[in-house]
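Got a structure here, written out as structure tokens. Questions coming.
In this view, the complex is presented without one of its protein chains, the others remaining in place.
And now, chain A:
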Amino acid sequence: QKVSVEVLDHLEHLALVDFRDAEGVERLQKAIQFADQLHEVNTNGVEPMDSVLEDRCLYLREDDVTEGNCTKELLKNARAKVEEYFVAPPGNIPLPKLEERETFLQGS
């Protein structure tokens, strides 16, 4: 089955990355087809595995501050900043809907 335009649009919103062209969409289709092979395997009664170290306890250290105070260092790499703030454009404005957006998907 082909992935619907709604889902493609949804993915572009979630990932904040675009498909760019028909090749991008084709890539996804092929990826899904490829992944479908997983369904051949019988996994009845098998628990999902998150990590190969699941039998061990993760190391947790004491909640003490041991480093930091490197504001200047960290701000060096940001393009837009004011005093000790990173400057971002206004938030809470969702990406425009499919019809209004400049996306390849508009044509499909």
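Basically, contacts are C-beta pairs under 8 Å (C-beta built on N, C-alpha and C of every residue); 3 or more make two chains touch, one makes a residue touch a chain; residues count from 1.
One rule holds for everything that comes next: contacts and distances are computed from a predicted model.
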Worksheet item: What protein name does the UniProt record of the undisplayed chain give, "Acetolactate synthase", "GATA amidotransferase", "AP complex subunit sigma" or "U6 snRNA-associated Sm-like protein LSm5"?
Response: "GATA amidotransferase"
Discussion item. So one chain is hidden, and I want to know which residue out of A:L14, A:V65 or A:V82 touches that hidden chain in the complete assembly.
Written reply: A:L14
Worksheet entry | Touch list for chain A against the chain that is not drawn | 3, 7, 10-12, 14-20, 23-24, 27-28, 30-32, 34-35, 37-41, 43, 46-53, 56, 58-61, 70, 73-74, 76-80, 86, 88-96
